[in-house]
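Heads up, one of the protein chains got dropped from this complex, but the rest are sitting where they should.
Our next item is chain A:
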Amino acid sequence: MHKIWLIIQREYLTRVRKKSFIIMTFLTPLLLAAFMVIPAWLATISDSEDVVMVLDESGLFADKLESKEDLKIIPVAAGSLEQAKMAYQETDYTALLHIPKLDLDKPEGIRLYSKKNTSLQVKFRLENMLEKEIESQRFMASGIDRDMLNKMKANITMTTVNLSESGERDSNVWVTSGAGIVGAVIIYFFIFLYGVQIMRGVIEEKTNRIVEVMISSVKPFQLMMGKIVGIAGVGLTQFLLWVVLSTIVVGGVQAAFDIKPTPTPIEQMQAGRELATGEEAAQTEESSQASTFSEVSNAISNLNFPLLLGCFLFYFLGGYLLYGSLFGAIGAAVDNETDTQQFMFPITIPLIISFIMSYTVVIQNPDGPVAFWMSIIPFTSPIVMMVRIPFGVPVSELLLSMGLLILGFIFTTWIASRIYRVGILMYGKKINYKELSKWLFYRV
């Protein structure tokens, strides 16, 4: 036990002291901060207003199109389209909107001229304005009062609530999915990044020829486990440092620049949908966004964090140990990194499949059969189960999955140690699967 501890220490310390580790550890939170600051900063500088010239030949929209804070409307005095175009050419306005004589029942032929491509946003907003105006005119024509109609419209936001034994909790599908996906992505990348480090470490020991010196002092199994555990420590250290540093950096940036958190993609999507439903939404956008925000933060605070974090650590370590020992075995079986491809393939396939499935099938139907089986089978469970957990997984399933994961990594570690003890002393021989399977039962 003392020896394995020495090995763990060496594996850990040599990696943590590496420049690449230190750079990665400190750079990532800075990049994260940059991701926050740069869009916010860009938003403040690119707050230029769009100016649109309007040539209204129909006369329907005169005075009706109003300038907004960042979208200015300049009506063009009556004249031909050609004249207007020429006038537009001389300005640096965003676009020229041409409304020909219109049939209210069939509004066609409206054109937007611009020197550069206009942004979608400007186009949508103009379309919205025109649609609304045409609708109003149609209402008037059919004798319906616009204000009356507005009063009759209903606007509903549903709050989703989880009914469980522990009581009612506000939930948010986006938050729930997000929390799981984040955990799954982190596990996926850590298994890959650090699994490959194990493999490289073993290959390094083999090519350095230190391995025979080592195993005349310690057992091959100790050497392998020491490396796996040591590198796990490196991974956890890096992860914790990222969490801590990110919190500090993000907090610092927020305080320094006084920016609100940029809206998450979820909020932007919701805001987008609301925008599409028309003007009313725009009017209530402010309040709705506020309510979305509170809903999201409510849902976040209602996630079961201890459970989520506990499961994350378990699946993080379990998945890492399961795959890590296999990566170690690959390292032992080959002489150099270029030979690893054929053995890497079967290991990476279940990882990649579970990663892809987790944000497609699993997220859409977290209680479906695919999600269920993939979260039970040890090779896919570390990633898939993380996605399912925020949606609520029965304790029995969770225990089954965890139990199988433990059995799984005991099994892969056994296989790996068998391959390892033969492989590390084998040089200059191209290994295939048949050879590898023989090693499992060699008496050494």
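Assume a contact is a pair of C-beta atoms (placed from the backbone, for glycine too) under 8 Å apart; a residue touches a chain by one contact, two chains touch by 3 or more; residues count from 1.
FYI, contacts and distances are computed from a predicted model.
A chain of this complex does not appear here, and its UniProt-recorded name among "Succinate dehydrogenase/fumarate reductase flavoprotein subunit", "ResB family protein", "ABC-2 type transport system ATP-binding protein" or "3-oxoadipate CoA-transferase beta subunit" is "ABC-2 type transport system ATP-binding protein".
Across A:Glu49, A:Glu127 or A:Glu212, the single residue that touches the chain missing here is A:Glu212.
Among A:Ile22, A:Leu425 or A:Leu440, only A:Leu425 touches the chain that is left out of the view. Within the whole complex, the absent chain has one touching residue among A:Arg10, A:Lys115 or A:Arg138, and that is A:Arg10. Although one chain is not displayed, its contacts with chain A can still be listed: residues 3, 6-7, 10, 14, 204-205, 208-219, 425, 427, 438, 443-444.
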